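Left out: one protein chain. Kept in place: all the others.
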Amino acid sequence: MTFALVVEQTLNGVQLGILLFLLAAGLTLVFGIMDFVNLAHGSFYMVGAFFAATFAQWTGNFVAGVALALPATLAVGIVVELVAVRTLYARDHLDHVLATFGLVLFFNELVRLVWGPEGRSIRLPVVLDGSVDLPLGITYSIYRLVIIGAGLMVALGLYILVNRTRIGMLIRAGASNRTMVGALGINIKFLFTIIFGLGAALAGFAGMLVTPVTQAEIGMGEQILIVALVVIVIGGIGSIRGAFIAAIITGLIDTMGRSFLDVLLLTVMSSNAAEAAGPALSSMMIYILMAAVLFFRPQGLFPPRGV
Amino acid sequence: MACWGHGRNVVAEPLLSVKGLSKQFGGVVAADDLNLDVLPGEIHAVIGPNGAGKTTMLNLLSGQLKPDRGTIRFAGGDIARLSPAGRSHLGLARSFQITSIFRDFSVLDNVALAIQAHDGHGFRFWRPARGEERLRGPAARVLEQVGLGARSDMLAGNLAHGEQRQLEIAVALATRPRLLLLDEPMAGMGRDASDRMIEFLRSLKGEYAMLLVEHDMDAVFALADRITVLVYGRAIASGTPEEIRADRDVRDAYLGDDEAA
Amino acid sequence: MIKWIAAGVAAAALLASPVLAAEKIKIGFVTTLTTPAAAIGNDMRKAVDLALEHIGGMMGPLEVDLIYGDDEFNPQKGKQRTERLIKQDNVDLVAGYIWSNVLLASAPTVLEAGKILISSNAGPSQLAGKRCNKNFFNVSWQNDQTPMAMGEVLNRRGVKTLYIIAPNYAAGKNMVSGVERTFKGEIVGKDMTTWPTQKDWAAELSKVKAVNPDGVFIFYPGGHGPAFIKQYQQAGLEGRIPLYTVFTIDSISLPRFQQAGMEGVLGTSMTQFWAPDMDNPQNKRFVADFRAKYGSYPSFYAAQSYDTIFLIKSAVEAINGNIDDIDAFRAALEKADFDSVRGKFRFGNNHFPIQNFYERVVVKDSDGNWTTSVRDAVLVDHQDIYAKDCAL
Partner (left out) sequence: MRNAITSRRGIVTLAVFAVIASMPVLGPALGQPFYVDVFTRVMIWGIAAVSLNLILGYGGMISFGHAAYLGLAGYTIGIMSDAGIDNGFLQWPVALAVCGLAALVIGAICLRTRGLYFIMITLAFGQMIFFLGVSSDRYGSNDGLPIYSRSEFKLGGAELDLGNGTLFYYVTFVLLLASIYAVYRIVNSRFGMVIRGSKSNEARMNAIGVSTYRYKLTAFVIAGVMCGVAGVLMANFERFVSPDTMDWPQSGEMIFMVVLGGIGSLFGPVLGAAVFLLLSEFLSNIMESKNIIFGPFLILVVLFARGGVNGLLGSRAERRG
C-alpha cells in the first residue's frame, strides 16, 4: 500500500463521488422543493448517455455531442414533467414511487426499441484518451481528471445559481416553505417545471460524462439511482450541500472499500474467509453506511434548515 | 369548589410547574426562561400575539418538542424528558390548534381508541376491539358529555368543523387527564359554536385543570382564573383577569383597544 | 378489470388451442429477448433461424415448430416460460438457456415432465456432476474448461505473476477457479467485483498498476467487457501489462471495439472451443451465411445454438421421427452424429461435450473487420472435471 496508490484511490473516490453528486443534486432539489420522490431520475442518466453517444457519433466529436445532448435531455425532462409528473405532486410518496417505477419500465423499453439492446460507446478525442504523469510518480487517466473538473464546475455553478440568483432565491424559498413561493406571486408550476428539467439535465450530464468510461446501456440508471438515493438520504433530503458532502463520502468509502478492505480483513481473519467476505462486504458498504447514519441521525447528516 | 380556582387563597401544590423553560430554533428564540404553574382545578390562560411561542410552549409541555433547558414538573416529577405518550399516561392531555383527530375513523372509534390507550392491553391481536363494551361504553359516555352522542357512527372527517373541535376535546377527555392543554379550542368557530364551547369548558371547570391558549378574548376572560401574557417566548405578565386587564404594559404590548373590547 | 382478466384468459386459451399433429416436432427455445442481455439472445435467435432455414424447416419426416421464450434475464420468469412451453404449448423438447440460474430454476420442470432438455450455453457444475440427468444435454462446455485452457496458455507464455479481476457471481467464481486449477505461477492480486452494478474499475486498475504483474486475467461478459478494456486503456495499462480474457471479447463486442478505435484489442489472447475461421464445411457455411444474412460475425453463442438445431435434427432423423420413443430419441442424441461447427464433438457420460479448446486471438479479416482467429489447441479432447461425479 504505497502513498501513490492511496492518492490515486482518493482521486478515484472523488471522481465517483462527483458523478454521484450530479445525480443526487437533481434528486434532492426535486425532493426538497416539490416533495417528489423520483425513481425515474436514473432514466435521465440513461437517456443523456444515449443522446450523447448518438450525437457524438453524428458530429464525430464528443464535446459537440454533449453540447447537443444537454438541451435534448432537458427537453425530455420537461416533457416528462408536463405529461406525467405534474399531476403527481399533490399525491403521497407511495404514488410517486409507483408511478415513477412505471416510468422506469417504460423508458428502459423505449430505449431498447429505439437504440437496440447492445448499448453504445463514445470514442474520446485523442487529447483526453490515455493518462498523464502527475508528481509523486502517479499516473492518472486524463479523462477522469476531466470528470472531476467538470463536476466541480457544475457544483460551483449550482452553488452560484442557488445562492446568487433570483431563481435560486425562489428555489431556497421553495425548499423551506412551499406556500411562500406561491405567496410571492411566482408561477409555481413554471418554477417546478424548470427545476425538474434542470435536475434531469444534471442527471443526463452525469450519464454523458460516464459513457466514454463505460458505455450507454439499458438499466444503467437504476443501478446508480439506488446509490444516488443512498447519497441524498445520508446527506439529508433536500440539502444540496449535504448531497455534495455525502456523495464524496460515499464515493470515497466505496472506492476505499474495494481497494483496501481485503488487506484489512486479512489482518483479522484467514485468507479464505477474507476472500469470501471482502467482496460481499464491499458491495454492501454503502448500505451499511446509510443504515449506520440513519440509526444515529434519522434525518441524515445535513437536514436542510427549517425542516 | 369555586374557591379552588383562586390559587392564591388556597395553599395547594401546583399540578404543573414550569421553571426556566427555554427553546431555540436556529437563531429564533421560541421559549425564553419561561416560568408558569397550573394549580389543580384551575384554568390558566396563555395569551400573546402571533409568533409569541404559545404553540411551542404547548409542544414542550406535551412532549412533541424537547426543551434546551428548564424543568417541567407535573404531578410531582420532572417530565421534561418524557415522551408524549409517557406524559399522557401521567394525566396530561392536549388538543391541537389544527384539528388532530383520526379522520378516517368513526366518531366513536376516535374516542374508544383513546379509552383503549389508557386501558392498556394494546397487544391484543384477535378479539374485535369494536365488540368490547369495556371500550365502547365509556367512549359513548364521553361523547354524550360533549354533546356528540348522536354523531357516534359518523366518519370523523365528515363532521362539521365545530364538531371536530368538540371531538378533539372528547378524545382528550377520554384519556381521563388531570390537566388539559388546549390549543385554541375556539379556532375557526362561529360565534354560536364558540359560545357553546365556552359553556362546555366552563362545565368542566373544577373537574380538570386546564392550560388554555386562546385568541378569543371573550373566551379567555370568561373562563380563566389566571392569565399569563407571552411575548417573544417570554412571560411579560401574569395575574388574574382583572390584573391583566389593568396592566398597562400588557395593554401597550398586546391588548390593543379593539382586541380588548 | 375483471373483464380484462376474463379477456386475458380467453385470449390465452385461443392461443393455446391444442393441435394434434404427429408430423410436427415442437421445440421450445428459451433465451433472453428483453433487457440489455437481449444482445446475446438475439444472436442466438438469428443462428436458430438460420439453422432452420438451412434444414428447410424439416427434421427427417417432421416439420419443425419452434417457439421462442423470453426469460427476461430472471430465473423465475425463465422458469415460468419453461412451464408454459411444457404444460401449455406441449413442446416435445426444450432448448436454449444462456444463464446458469435460469437453467437451474427451469430444469426440474422439463425433466420431471420426462422431456429432453438441451442447454445451448449454460453449463452449471451441478448438472455436469452430481445432478446430471439422463434427459439433459449440453452442447457448449462446462464453465471451468475455458479458463483451464487459459491457465495453460499463461503457463506457455511464461506468465509468473497474475492479477485476476472478475465479477463476484457464480460464473465469475467458476472462471477464477478454472484458471487457478491449471495456472502454475503466483496469483498476486484478486478482485471480485459487484455484479452487475460495478462498471467502473478505477480502484482495481490502480491496484494492478501498483502491483505490476506479468499479466491480468479478466472475465467480463456482455457490455462490461468493452467498458473494462476501454478503462484498461485509459489507465495507461494497455501495452504495458498483457490482458488475458475469457468470454469477454466476442463477435458481439468486437464491432464496438472497432467502432471505438481501440486498436489495443488486436492481438489479445483468449481461449475458446470454437472460432469463426475454423476450417470445416459446416462452419464455413454457417459463418458465411450468417454474415450474408445479418451483416456481422456470429458469436460463440450463435455457434452453439446452430449446433443445437443440427444435433436435434440428427437424432430425429436417426429414429425416423418417432420422437415419442424417448429412450430411442435419447440414445440417438447421445451419439451426437452430426456435423458440428467446431469439427470433432462427442458427448461424455454426463452429456457434456468432450472437445478441444483453442487459443484464439483478435485479428483483422480481409475486409478489415475485427474478428477472432483460432491458434493452437490448448486442451485436446478435454472432458470437464465434474463428469466423474455423474452416475450416468
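Which chain is which? They are A, B and C, in the order written, and residues in each are numbered from 1.
Keep this in mind: a residue touches a chain if its C-beta (ideal position, glycine included) is under 8 Å from a C-beta of that chain, and two chains touch if they have at least 3 such contacts.
The shown structure was predicted, so the numbers you read here are calculated from the model rather than taken from an experiment.
Taking every chain of the complex into account, the chain not shown here touches A, B, C. In the complete complex, the residue from C:29, C:97, C:163 or C:195 that touches the missing chain is C:195.
Touch with the chain that is not drawn comes from one residue among A:5, A:47, A:69 or A:99, which is A:99. Contact with the omitted chain, checked across A:54, A:108 or A:121, is made by A:108.
Checked against the full complex, the candidates B:20, B:84, B:147 or B:190 give a single residue touching the omitted chain, namely B:84. When you scan A:134, A:173 or A:276 for touch with the missing chain, the hit is A:276. The missing chain lies against subunit C, touching residues 1-2, 4-5, 8-9, 11-13, 15-16, 18, 33-34, 70, 72, 74-76, 79-81, 83-84, 87-88, 100-101, 104-105, 107-108, 124, 126, 131, 168-171, 173, 194-195.
Interface with the hidden chain, as seen from subunit B, comprises residues 62-64, 83-86, 88-89, 93-94, 96, 100-105, 109, 112-114, 116-118, 121-130, 132, 135, 171-172, 174-175. Touching the omitted chain from subunit A are residues 31, 37, 84, 87-88, 91, 93-95, 97-99, 101-110, 112-113, 226, 229-230, 233, 237, 276, 279-280, 283-284, 287-288, 290-291, 294-295, 298-300.
Here is the rule we go by: only the chains that are shown with their structure count from here on.
Contact with subunit B and subunit C alike is made by no chain in this entry. With respect to subunit B, maximal separation of chain centres occurs for C (centres as means of Cα atoms). Centre to centre, using the average C-alpha position, subunit B and subunit C are separated by 74 Å. Inter-chain spacing, taken between the CA centroids of subunit A and subunit C, is 35 Å.
With centres taken as mean Cα positions, subunit B sits 48 Å from subunit A.
Residues 2, 4-5, 8-9, 12-13, 15-16, 108-109, 112, 116-119, 121-124, 129-131, 139, 141-144, 210, 212-215, 217-220, 223, 255, 258-259, 262, 275, 278-280, 282-283 of subunit A touch subunit C in their complex. The part of subunit C that touches subunit A in the complex is made up of residues 34-39, 42, 168, 190-194, 196-197, 199-200, 202-204, 206-207, 209-210, 223, 226-227, 230-231, 233-236, 252, 256, 259-261.
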